[in-house]
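The complex appears here minus one protein chain, its other protein chains still in place.
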Amino acid sequence: MLMTAKDYMESLRKLKLNLYLLGEKVDNWVDNPIIRPSINAIAMTYKLAHEPENEVLATTDSILTGKKVNKFNALFKSTDDLVTKIKLQKILGQRTACCFQRCVGMDGINAVFSTTYEIDQKHRTEYHHRFREWLKYVQENDLCIAGAMTDVKGHRGVTPSQQADPDMFVHVVERRSDGIIVRGAKAHLTGAANSHEMLIMPTLRMREGDEDYSLSCAIPTDAEGVTLIYGRQSCDTRKLEEGDIDVGNYNFGGQEALIILDDVFVPWEKVFMCGEVDFSIMLVERFAAYHRQSYGGCKPGIGDVLIGATASMADYNGVRRAPHIREKLGEMIHLAETIHACGLACSYEGWQTMAGNYQPNTLLANVCKHNVTRFPFEITRLAEDIAGGLLVTTPSEKDFRHPVIGKYIDKYLKGVPEVPTEARYRMLTLIHAMSFGLVAPSYRTESMHGAGSPQAQKIMIERETDMEYKQKLARSIAGIDERENVLA
Amino acid sequence: MLMTAKDYMESLRKLKLNLYLLGEKVDNWVDNPIIRPSINAIAMTYKLAHEPENEVLATTDSILTGKKVNKFNALFKSTDDLVTKIKLQKILGQRTACCFQRCVGMDGINAVFSTTYEIDQKHRTEYHHRFREWLKYVQENDLCIAGAMTDVKGHRGVTPSQQADPDMFVHVVERRSDGIIVRGAKAHLTGAANSHEMLIMPTLRMREGDEDYSLSCAIPTDAEGVTLIYGRQSCDTRKLEEGDIDVGNYNFGGQEALIILDDVFVPWEKVFMCGEVDFSIMLVERFAAYHRQSYGGCKPGIGDVLIGATASMADYNGVRRAPHIREKLGEMIHLAETIHACGLACSYEGWQTMAGNYQPNTLLANVCKHNVTRFPFEITRLAEDIAGGLLVTTPSEKDFRHPVIGKYIDKYLKGVPEVPTEARYRMLTLIHAMSFGLVAPSYRTESMHGAGSPQAQKIMIERETDMEYKQKLARSIAGIDERENVLA
Amino acid sequence: MLMTAKDYMESLRKLKLNLYLLGEKVDNWVDNPIIRPSINAIAMTYKLAHEPENEVLATTDSILTGKKVNKFNALFKSTDDLVTKIKLQKILGQRTACCFQRCVGMDGINAVFSTTYEIDQKHRTEYHHRFREWLKYVQENDLCIAGAMTDVKGHRGVTPSQQADPDMFVHVVERRSDGIIVRGAKAHLTGAANSHEMLIMPTLRMREGDEDYSLSCAIPTDAEGVTLIYGRQSCDTRKLEEGDIDVGNYNFGGQEALIILDDVFVPWEKVFMCGEVDFSIMLVERFAAYHRQSYGGCKPGIGDVLIGATASMADYNGVRRAPHIREKLGEMIHLAETIHACGLACSYEGWQTMAGNYQPNTLLANVCKHNVTRFPFEITRLAEDIAGGLLVTTPSEKDFRHPVIGKYIDKYLKGVPEVPTEARYRMLTLIHAMSFGLVAPSYRTESMHGAGSPQAQKIMIERETDMEYKQKLARSIAGIDERENVLA
Partner (left out) sequence: MLMTAKDYMESLRKLKLNLYLLGEKVDNWVDNPIIRPSINAIAMTYKLAHEPENEVLATTDSILTGKKVNKFNALFKSTDDLVTKIKLQKILGQRTACCFQRCVGMDGINAVFSTTYEIDQKHRTEYHHRFREWLKYVQENDLCIAGAMTDVKGHRGVTPSQQADPDMFVHVVERRSDGIIVRGAKAHLTGAANSHEMLIMPTLRMREGDEDYSLSCAIPTDAEGVTLIYGRQSCDTRKLEEGDIDVGNYNFGGQEALIILDDVFVPWEKVFMCGEVDFSIMLVERFAAYHRQSYGGCKPGIGDVLIGATASMADYNGVRRAPHIREKLGEMIHLAETIHACGLACSYEGWQTMAGNYQPNTLLANVCKHNVTRFPFEITRLAEDIAGGLLVTTPSEKDFRHPVIGKYIDKYLKGVPEVPTEARYRMLTLIHAMSFGLVAPSYRTESMHGAGSPQAQKIMIERETDMEYKQKLARSIAGIDERENVLA
């Protein structure tokens, strides 16, 4: 069953989330103006599955059931499947201009799928079977799954089991015959308060002694003991104001939450790893590779909106053809497309896991993400350059609508005569939302820290490189080893 | 008379500003929580004048009267005076972590002083005398002056007199025996709603036909016909909430406003340029040189706070000594100090105008500012890297104080055990304020656009370079011209 | 017939080139020590065709004849074929550490193939048939073809037909019944003096009046009227010295020459464009896209050698595990792989021409090359950083072999005790060759100017972008156009 955007929206109303926002418990969170844009953004992933021109990207046949499922719940069957993922993400970035939040689940599903297979192979466990069953259920109900990886971590220099407070990483506090009791917190969870279930994964390499922390399982977002605390967003309360301009991106937005798991019960059939310290890092790295690939799709898409907005501002100011403006717009495109090229390359160069689904090329996925930690910041800087100082000094929409001073603003904030002041206003606030405001974390912070901070990629790039081979090449050319005889 | 910070605050209460903010007219703007931090920031310039250890930087003897005056109202008497300006600005940046807004006035005063002298020399006018008289009054009353240069500009490709709407640049609409009538608007005026008077200056090179636009004069901020519309700031309404954490920088902030001049009368004694199209660009460039120098003082000071906050976050996370953290902190310092070095260099290499005050070296002041359009963005990017994703996902202070969920936050957002969660919280919101929130425009947008956008500096750098000399050197070394005989 | 490296070498001896080098006519150029390394580098393209493990990359079945041909003479039959091209080039870059020169021909062949098809469609000419016949001959004899595009250009601001000297672009000076007479020069031709024929192509967009300059044809390198003047290379005469260390890359090297065409006769069957000004730019841009793609293969391969050499120097100095060294090596890899990712992406995203062969994605190929104009320079800078100052201060091999002072050098230029001084010596001279010496142009200058200078890519990137679509996206998100209703 493929839900429509409307179905999805309704399905959320059935959840009984224990959700807090700005110091208050929120009951009707679906209609809450601060939260709604993030629901809209996910809804777009449901919408595209029904659009004839995008269906081929947004849906696929399930390996498990043969039925048509939403791409975000599917296993990647081929490298082409990895490529369509990227292209779908680009379109979603273009249509929402923000994080659409459903990728963590998709990437987590694929990582847990192949890892559980290998755990079972080694440890003769039955995680993979359980996971397949759970995934069938998810696919059939077209649920939205939030991937939940990042622990709060406490002292970064200390392992999970050696923290002063043992709860700084999510862990099992009790093993029962019917299931386990889980405690801890997951930080800055993308898209939790608009998902049906969370897929819990460990956040780093575990070592002996960390058995209780080597945990993967599925938990409904409204399970007993789960508390969601919605993260503050830059300019969040603008959504509570009248009007639709100052928000910048009125319809769409990201969402992050701190998730508290206060002794939550998880039945065994939803437990996919429990104690296998030797597989924690495999799960982390497989997920990371997928998610670093993902950014080669969404961020170029979001970037396209920012580039378009910036070019429009140049139009509205009458300077679109000035050489230095063209040079800067060209640079923005070049950087956005470099990211996309990396996303495509790691997808095309993917490989098949033992379980049968596909992973992107690990080295190139890390290269992709590492560029993402740099280029969106430069793209944003260039957007701020071209947009002009008005970006941060425009009066409010209320001033613009004001009976006395509104006419001044309309008169004086006009650019070229043929464009209404309001259009310029709106374009400015959109750029503001993307560089400072509500969706800036979607383009800046996520680019930096999502799927791992820059240093994490540097470590992987070093590890995935065959440096010995490179040194061998150099020794041969230099004549330290025997030189290659081209005529031999 | 040197006002104290308290005197200054009281003096503002006497002004009858026609000020709008978020769609409402504000009467008691001095105590308005959105505006107050920007007043505090300027107040710091008054406070330092009374601090024994900073007095030497913050005050000086007036050329005009011999009396001790606040540095911000003084004429630069020497290159050393330019250097102390920079050092004072650095301290103020460190103490406020934002734009303290009084530099535009200081820089405008010095630019108008020397330009009026040269206008008078050529045109036999009496602007310089008038200006000296006005400046004496300003110095004696220790007024705060807002420099008002940037016009709203309309179509950027068209001269002032050829705009579809003749009011897109501030201009004289009537010349009377006792004074002139002025109309137009000045955009994103820094520190208008906490200054006593505005010093109006033209914004670009004027040409024949632009006589009415070649205008400099002084206007009280509460003069008849003046309307101030306060610019929206990122996260501005956080200041209206309870609590002091989410704002990030609770005490201090910048301020920009759109200023409407709706047929304002200015008496001749306050008119310092009126119709001399040939001197408009001199005034603009002299001001620009001062203000591009200024950023070599304030931005490194603000940067110091961001660097300190970032190092603190690394401490709180337990990773302060990790090599990649040290490398990045080192880079932040390197970039901030490069800017400061440029600020110092252009000051030490200053030159004396015909009127007797000093200008910074034009080429180096432009080089200074051009680096400012780049490095604070990279410093901010590195701060966001080290601060971590929590930067944009922390719950609100209200959540933190909440009886039910507050304890979760306190428990789970702790870093190293010995630092209270609240300290980490506060440091995060400070970095947020500087990278996304209330004072981000002070460090990012101002760095980009204040004192002219990047392209403006590129043009000046090209113009101030003696390229012909460089080509001559090359021709001689290359042997196209005769080579230098070192033994000759 | 697939020639071996030896066959190729012998085939060259039959050519009667009119070749000048360092002011002298060279008869036995095949054994000339300055030229030989460049022949070796091309020979490697012949060798790989016979290596079982590389045959699949280095050969393919001809579309024209169905027979197995060397990849460098083949038409690209699919996007996979474009990908294997890139991977082959990477291996060749790794094995030679320099430009192997045969790509211009391969890229030219593919561009002329599809362009002639479209010319014929429009102009009812027979170029395509002629070209197929010529290409069959080339494939069957496994000839090496030099692509010859760049004209000497004279005044860059003036079209070919308006130059003061009409010969600044290669052109037809006479049309005869049996063929044409051609005059002009092609500059910095890669691999001319080790190819059998040259494929002449125009270098830029032609306009009415430029008919004589819109020319493509094939000319044997030893045809009557052809003069080759070998370009000076940095440190070229080191190859004439005894010893094999100071050269750095003893076996391999690039080659560029100035080719004079002094009234050369070309029979009609070898003329592939003659006067069709409207197709000049198509040929240029198709070639450019192929060649910009190519750099996504060879440069990462060459880069691998430089990275390996740099890591080896760090080993030899005993600092390989220092964090700042690892950080820099990681950065070098990241940059090299970013280029490769772009090369792969534009290949996978290729498209089929009307003639049936495949082109890489134009936008991404330009993005690829544009990164190539930047990253190899930074990689080189980092290599110089890690290699140390000795890179430019080592004594000569002759000093090292000297009976009196050799022992001093052996003693004092030792790094870690377990590595012989000579190994360190050789690694240093290899890095020197790649950053300053004989093969530096292969990695630096070619990266900058080969396949078009940076500005050429910027123009194409701007042109290939659908900016109107991006602006539409922005207008919708901003609410200027109607916002998308996600529930609709």
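Residue numbering begins at 1 within each chain, and the chains themselves are lettered A, B and C in the order written.
FYI, a contact is a pair of C-beta atoms (placed from the backbone, for glycine too) under 8 Å apart; a residue touches a chain by one contact, two chains touch by 3 or more.
Small disclaimer: the values here were computed from a predicted structure and weren't measured.
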item: Contact list for the unshown chain, restricted to visible chains; value: A, B, C
item: Of C:K67, C:H129, C:R175 or C:R232, the one touching the omitted chain in the full complex; value: C:R232
item: Absent-chain contact - pick from C:L15, C:L413 or C:M467; value: C:L413
item: Chain not shown: contacting residue from B:S11, B:Q94, B:N141 or B:S161; value: B:Q94
item: Residue among B:L88, B:L329 or B:I379 touching the omitted chain; value: B:L329
item: Footprint left on subunit C by the chain that the document does not show; value: 20, 22-24, 150, 152, 154-158, 164-165, 167-168, 185, 187-188, 227, 229-235, 237-238, 246, 256-258, 260, 262, 317-319, 324, 373-374, 377-378, 381, 384-385, 388-399, 401-402, 405, 408-409, 411-417, 432, 436-437, 440-441, 444-446, 448-450, 453-455, 458
item: Hidden partner chain, residues of subunit A it touches; value: 323-324, 327
item: Contact footprint on subunit B, counting only the chain that is left out; value: 5-6, 9, 40, 43-44, 47, 83, 94-97, 244-245, 248-252, 304-309, 311-312, 315, 326-327, 329-331, 333-334, 337-338, 340-342, 344-346, 348-349, 363-364, 367-368, 370-371, 422-423, 426-427, 429-430, 458, 461-462, 465, 467, 469-475, 477-480, 483-484, 486-487
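Everything below uses one rule, namely that only the chains that are shown with their structure count from here on.
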item: Per-chain CA centroid nearest to the all-protein CA mean; value: A
item: Interface composition of copies subunit A and subunit B: same or different, split at half; value: same
item: Fitting subunit A to subunit C on CA atoms, where both chains share a sequence, rotation angle to nearest 5 degrees; value: 180
item: Mean-CA-position distance for subunit C and subunit B (Å); value: 51
item: Touching two or more other chains - residues of subunit A; value: 458
